[in-house]
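Take a look at the structure set out below.
Here the complex is missing a single protein chain, while all its other protein chains stay put.
For chain A:
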């Protein structure tokens, strides 16, 4: 099947997210636009209007009721998924880099960048207490003095947040006490993206050190490493196969002006157990910034620096592929 091309952004796509059932795909970009699409045919459902700066992150709760976005306009916003109405505007002192709903959908977390004299903070709001939203007072805010958080996901039961930092560290921050429960120091450079497996038992981290690593979400044991020669911008775990997909690119400064590689930026597929690459899908005109598997594992999407989001449905060949041995 030919890939579906979603043209809804004028600048690079920063994150894409499927909802739990997979029928919707959300995309956010540097052009301040937040789009939602039907993943089955690529038809755009609508946009969530309000942000005035680049939107860095997006999440949708398990019930597809609320949408959460974080932006460089120093705000984290809550939206009604169906109507597009803005439900809450949480102002911050610096750009919101990563955000997410916990398993129950009741608690939201987001991190702010280290900018303009302000430190990096990890903020927790409980949506069941409207006062917190009204007063813009998180029930807990954790300063991150050493290395700022660059990407984070919730743990399997909402007890902690698993955060990736600029220095390559991964920490579990308790959502109750705020203390660091576990640490993993496996990466040597900035973590660009963290994603969970669909059952939340594992997390995969994509790093500037040219690798992606698989960890157990609860113990933070390092399980696998996937090596490439380029910085990895995003990685995702297949819900049904022992596969991971990775997307990356080169530093903007290093892209030569004479490069004639049109449509050659590739998403790369690795076998999760063997750590070996087995396939690539071309198509983007620039580095890939984010990848995501559809929850049923039969397709995946990628958002690129070129502003396009591509949805690929796998052909039967993909499911039959086996390594010798």
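Definition applied: contacts are C-beta pairs under 8 Å (C-beta built on N, C-alpha and C of every residue); 3 or more make two chains touch, one makes a residue touch a chain; residues count from 1.
Keep in mind that, in the parts below, contacts and distances are computed from a predicted model.
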item: Candidate names "Eukaryotic translation initiation factor 3 subunit B", "Serine/threonine protein phosphatase 2A regulatory subunit", "NADH dehydrogenase [ubiquinone] 1 alpha subcomplex subunit 6" or "Polyglutamylase complex subunit TTLL1 isoform X2"; UniProt protein name, chain not shown; value: "Eukaryotic translation initiation factor 3 subunit B"
item: Omitted-chain contact residue, chosen from A:13, A:120 or A:202; value: A:202
item: Given A:111, A:218, A:233 or A:299, the one touching the chain that is not displayed; value: A:218
item: Sole contact to the chain not displayed, among A:70, A:158, A:247 or A:303; value: A:158
item: Candidates A:104, A:119, A:147 or A:174 - the one touching the absent chain; value: A:104
item: Residue of A:54, A:204, A:244 or A:272 in touch with the missing chain, whole complex considered; value: A:272
item: Chain not shown, touching residues in chain A; value: 20-22, 38, 40-41, 43, 62-63, 103-105, 156-158, 199, 201-202, 216, 218, 223-224, 229-230, 242, 250-251, 254, 256, 258, 260-261, 272-275, 295-296, 323-325
